[in-house]
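A protein chain is absent from this complex, but the other protein chains hold their places.
Just so it is clear, A, B, C and D label the chains in written order, and each chain counts residues from 1 on its own.
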Amino acid sequence: MLYRENGQFKTTYAADQQIFPIAQDRWTILGILLIAFIAIPLLVDEYLFRAILIPFLILSLAAIGVNILVGYCGQITLGAGAFMAVGAYAAYNFHIRIEGLPLLVSILLGGLTSALVGIVFGIPSLRVRGLYLAVATLAAQFFTDWVFLRIPWFTDNSSSGSVSVSNLQVMGWQIDNPVSKYLFCLIFLTIFALLAKNMTRCAIGRQWMAIRDMDVAAEVIGIRPLFAKLSAFAVSSFFVGTAGALWGFIHLASWEPAAFSVDRSFQLLFMVIIGGLGTIMGSLFGAAFIVVLPIVLNQFLPALGGVFGIKISTAGVSHAELIIFGGLIVFFLIKEPHGIARLWSTGKEKLRLWPFPH
Amino acid sequence: MNHQIGDVILDLKNVSLAFGGVKALTDISFDVREHEIRAIIGPNGAGKSSMLNVINGVYRPQQGEIILRGEHFARMNPYKAAKAGISRTFQNIALFKGMNVIDNMMTGRNLKIRSNLIQQAFWWGPARREELAHRAKVEEVIDFLEIQHIRKTPVGRLPYGLQKRVDLGRALAMEPSILLLDEPMAGMNVEEKQDMCRFILDINDQFGTTIVLIEHDMAVVMDISDRVVVLDYGKKIGDGNPDEVRASPEVISAYLGVSH
Amino acid sequence: MNIRKLALSASLCTLALTSLAPTQASAAAKDQYFPVLVYRTGAYAANGAPWANGYIDYLKLVNARGGINGVKIIFEECETGYATDRGVECYERLKGKNGGATVFQPLSTGVTFALTEKAPVDKIPLITAGYGRSESQNGAVFTWNFPLLGTYWVGADVAIQYFAKKLGGVANLKGKKIALVYHDSPYGKEPIPVLEELGKKYGFDVQLLPVAHPGVEQKATWLQIRQHRPDYVLLWGWGVMNSTALREAQSTGYPRDKMMGIWWAGAEPDVKDVAEGAKGYSALALQHGAEPDAKVVKDILSMVYAKGQGTGSKEEVGQVLYMRGLLSSMLGVEGVRKAQERFGKGKVMTGEQVRWGLENLNLDQKTLDAMGFAGVMRPVQTSCLDHMGSSWVRIETWNGNKWEFSTPDWYQADEKFLRPMVMLASGKYAEEKKLKPRTPEECKL
Amino acid sequence: MGFFLETLIGGLMAGMLYSLVALGFVLIYKASGVFNFAQGSMVLFAALAMARFAEWLPHWLGLDSLWLANTIAFVIAGALMFVVAWLIERLVLRYLVNQEGATLLMATLGIAYVLEGIGTSLFGNNIYSIDVGMPKEPVFILDGLFEGGLLINKEDFIAALIAALLVGLLALFFQKTTTGRALRAVADDHQAAQSIGIPLNRIWVIIWFVAGLVALVAGVIWGSKLGVQFSLVTVALRGLPVVILGGLTSIPGAIIGGLIIGVGEKLSEVYLGPMIGGGIEIWFAYQLALVFLLFRPQGLFGEKIIDRV
Partner (left out) sequence: MPEMASSRAMDTFPRLLFHHAQVRGSKTAMREKDLGIWQSWSWRDVAEQVGALACGLAQMGFKRGDNLAIIGDNRPRLYMTMAAVQCLGGVPVPLYQDAVAYEMLFVLQDAGIRFALVEDQEQVDKLLEIKEQLPLLDLIAYDDPRGMRHYNQPSIHSIEELMAMGRIHHQNHPDFLNDEVAQGDSDDISVMLYTSGTTGKPKGVCLTHNAFISAARGGIGFDHLTADEDILSYLPMAWVGDHLFSYAQAMYAGFTINCPESGDTVMTDLREIGPTYYFAPPRIFENLLTQVMIRMEDASIIKQKLFHFFMKVARRCGSDVLDGKPVPAGDRLLYALGNILIFAPLKNVLGLSRVRVAYTAGAAIGPDLFRFYRSIGINLKQLYGQTETCAYVCLQPDGEIKFDSVGKPAPGVEVKIADNSEILVKGPMVLKEYYKRPDATAEAINAEGYFMTGDAGLIDDEGHLKIIDRAKDVGKLANGAMYAPNFIENKLKFFQHIKEAVVFGDQREMVCAFINIDIGAVGNWAERRGIAYSGYTDLAAKTEVYQLIQDCIEQVNGDLMTEGALADSQIHRFLILHKELDPDDDELTRTRKVRRDFVAEKYAVLISALYGGKSSQFIETAVKFEDGRQGKVAADLHIRDLKTFGSAGRAA
């Protein structure tokens, strides 16, 4: 209904291959970015930043990483939590051990370390496939849990195993209040999402998708499965590692290994599958769904209960939350196996063909 | 029919292949000349597809060797074959269902892409220019195969005939010197078969690509190929130009089913 | 059909968003607001629930008795499931409500670590009665943390004193082997520095046996214990880990009377199922034990449960963890009462004022008995530098169906030994966080 | 030396318990191609049902004999597991016929959450005990050979026997009975099985019910050993390495895999653990499985994965 595509013909390949060929899409994205960068910092109150927006941004970044590995390259992983942990602790060690290292550098170094670890744990994927690989990545998860609990050097010998960072600033810009934290994460997410989108529409993205769809055929046309799979693990772990560093530094400020437990890995996999495999947009939808839902349920159910006159205890709320959460996941998988991203793109198709049927 | 057939480009010397107990190929040797259309025929299960898979390294023969432009390969692997300019189509279509026609063919060109991961991530200079140049090359192949109208459709949704053509397109996008065709006309109606023949002849004529063709349709094979190898139960029972082969007694018996 | 779907989802979102915005109590708060972080679900529910019921019942009792000098108490629960990030999220949601929170008691060492960073910014004191960071006893550095009634270092020291007493003197500790079976998390690791120091001092050897969350699988740990045959086993567990440890001890034949648990591993849920199998197992008691016949318990039964306002089930009242929740709640209320004495009776106290109250607590035996805590607690007296207020500990033993104080005597942690360790650790924290410890005069303001 | 043997036996016993859980995974994967992550919460659900009914029945019906209460509770829990199996098939699986692996995996995770939520809200959140008369006291054998004798935990021993019995039963069921063969057909290809007239839906209900019973048995054994508590769910995670070591589609694989993992875990913890700080049990099991996997990507007994070009 809103699309006016007449006259938007392409006279160069560059124009034809841009991310948003249709003008209306470009305007929408511009609008969203403006709201995100300008409107939200002004309007939204502190609780929403800390409880919803900042976790959403960071987990979206991690979800994009996982989507690259699971959605684009077809390698199911249950070890994303581990790579977040590696990113966080590596960044922490760089931050405290090297005096005067700028915050940005230490976070990115955390991401790089996580990328290296990702490659190491990617090696089994060369021989092992499908569900076996998923369980093999669990090995990475439990191993890192153990490492950060047991080896004191990583946690700077702190007796309790919990580490904390404080007074973060980037070139003078103090990142302590919720708004500056939100903007810091938003900048990270926007840049990394663009990088991911570029990679997936370029040669490397096609190699991943070839490996996902039919790796025998991919090999025959000259794609080296070793390079493709390990690059997918590396890039994915880099994104997840950076997100881990942000989760530790910005969101929690002080954390212990339990923050990156196996539940985190499951949570990230939920996001990717419900959001939509093989789409950047899907990761954002998934992250939004998984972060916002429990909080909404938590606040919404008592109010709903009140309306119907039944008093729900906090325990009852969290049980209901669990049930509704599981139920929605199953509902989504049945209704739209390709996730919210598919709903979004079908909706867009419908608008383009309006008033004709899709 | 084909004017400038060159010298031997690919030579297979007493190749034999077995899966566990089953002997797929026994002691087969034949050669392929440059710019030639070389057909491999034989009844079902004669080992035709296995032969093709040996050439491009998917299967490893127990003995025998492959000589490609004079270079000896005991064990060819798919990557080396692709690097050496061998590309192929598949009997039951092996397209990437998750991508559209253009992306499938662009994947065919990944050996020619030089830009590294970082440049691609930033959609920076060389990566960008390269991507657009390869896109132009793929468009030429699309134009050649007359599939402009399906260029942006996901491959999974295409009818069988068009999927075969996209499979051929992806192999062509690799600008191969040797093209292995595994029953390109299986399951096609008359009109589609004529089109495919025209494409094969045009490829051979216009790009000078050497073609190794596996096909059941005798009329087609005899009509367009320069030399024919006949396999039966994994053994070579005939080799030569179409008329010689058609006349040879072993071939006739193999096809008319004289009991072995 | 498309419009209908769009309109439907749009209205759903706006409805959800509006309910999200926390309800800022516009009117000046006339009630003292106590946020309650609690976990009634997940792996630690069995231990979290009684503590929460005790905490809330006492607040109801105070209201029943007319509030603090007339100021009524309102409270709101938030489920954390003992997870750090949900704990932080609950803290963010509740801290601003009803005119600001009075005090937070997270009942989780992990959440305590996270909130220690936020407390100074939001100016809300943290009471961590019997848990949290041991070095936060030094009020000069940890201005907003109050590990009242004792820290883990106190517990560890008293446990070793108890072993020494059983062996007839500190000297006999030499050459003994003590194993620490601990929950593999910040909570479990707290006592390690003290045990190792004491080990060096008295010449006994400490064997560390970590058990991963949730602690359901300890067969390998107890096989190691059977191998090394330590003289004593210290159990530093939480949740199902404790009952599993006792069951494994029973199945590997390790004598229960040689086992000693921290005050968080000495409650009814830990032993009820093992019943006979845990006979002889003793645990530290944070001054109080199971106090079914304490006066305050009777008051609660009469003034709260009789009116049907009881939070949990009647049988739970008086149990160990219930009492600890009740105690923690009492300390918070007393902090407010003390602050009212200085900043105005009958008025609502802000976080900063309550902090002052907590720093100048002086509950002598007379006031405690008057409030119904006779025989339950000893005097608590905090100061600007000592945020713990008391280091008395008792030992209770499970006789197969209930907890009882076998030996009447009280133990007191050896301050001379612990003080330097506290100063050292808190100094390291201050230097790391670039904080300047408060000087004694500053406490006066 | 004695201690080594003791650890070995302890490992074997633990291994048998792991294989019990692993069995649940194998059953469902073998018969429907679904990797059932909800097996852990099914164990919890069944154990909770058993524990609470064993507690409530005496009040309601005034039974005094423990043995009778337990059997009735067991039967009720079994029936409950049938209802769960039927609901899962009706509400979820019916719609997800031949979706790919990842989607089905996620669906089972969703089911796991739902089961946990319903279980804990119906039956409460505390620690409950199951007392089926399992002997708790340790028994020392061969104390002639080794000073202090080898400690055998009777409870584990009996549990191991039950597990072995169950495995035998199921192996027979799959090999010999017609339903067994039908199940194997369904596992290979849903549509093919449907096309030759196998009532897919009914088959799935049966298989999920059988897995439910296995979960109940595992729940009872684990419950009586550790007490029924929310953290039983994590027991499933201990079963995973067993499954990938033994191969997703073989019952004997689940048993032998379980033993190897059990022994590997205990030996590594006892001998290797102290040197590098202990608590290595969990990840060592996964590494062990991974090492095996590198040699045989489809597990010890799984079918060889060959993909035709």
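The working rule: contacts are C-beta pairs under 8 Å (C-beta built on N, C-alpha and C of every residue); 3 or more make two chains touch, one makes a residue touch a chain.
The structure displayed is predicted, hence computed values, not measured ones.
> From the list A:5, A:176 or A:349, pick the residue that touches the absent chain.
In the complete complex, the chain left out is touched by residue A:5.
> Give the residue, chosen from A:172, A:309 or A:357, that touches the chain omitted from the document.
Within the whole complex, the residue contacting the unshown chain is A:357.
> State which residues belonging to subunit A touch the missing partner chain.
Residue positions of subunit A that touch the missing chain: 1, 3-13, 15-16, 353-357.
> I need the residue numbers on subunit B that touch the omitted chain, in ascending order.
Residue positions of subunit B that touch the missing chain: 135-136, 139-140, 142-143, 148-149, 151, 202, 205-206.
One rule holds for everything that comes next: only the chains that are shown with their structure count from here on.
> Just by CA atoms, which chain is the most central one?
Chain nearest the centroid of all protein C-alpha atoms: A.
> Check each residue of subunit A and list the ones that touch at least two other chains.
Expected reply: 145-146, 149-150, 216, 220, 315, 319, 322.
> What positions in subunit B touch 2 or more of the other chains?
In subunit B, the residues touching two or more other chains are 58, 90, 94.
> Enumerate the contact residues on subunit D facing subunit C in the complex.
Against subunit C, subunit D makes touches at 3, 6-7, 10, 13-14, 120, 125-129, 136-138, 151, 153, 155-156, 225-227, 229-232, 234-235, 238, 265-266, 269-270, 273-274, 277-279, 281-282.
> Using the touch definition up top, name the residues of subunit C that touch subunit D in the complex.
Touch list, subunit C to subunit D: 40-43, 45-46, 49, 184, 208-212, 214-217, 219-221, 223-224, 226-227, 239-240, 243-244, 247, 250-253, 269, 272-273, 277.
> Mind pulling up the subunit D residues that touch subunit A in the complex?
Answer in residue numbers: 35, 91-92, 95-96, 99, 101-103, 105-107, 109-118, 120-121, 125, 237, 240-241, 243-244, 248, 276-280, 282-283, 286-287, 289-290, 293-294, 297-299, 305, 307, 309.
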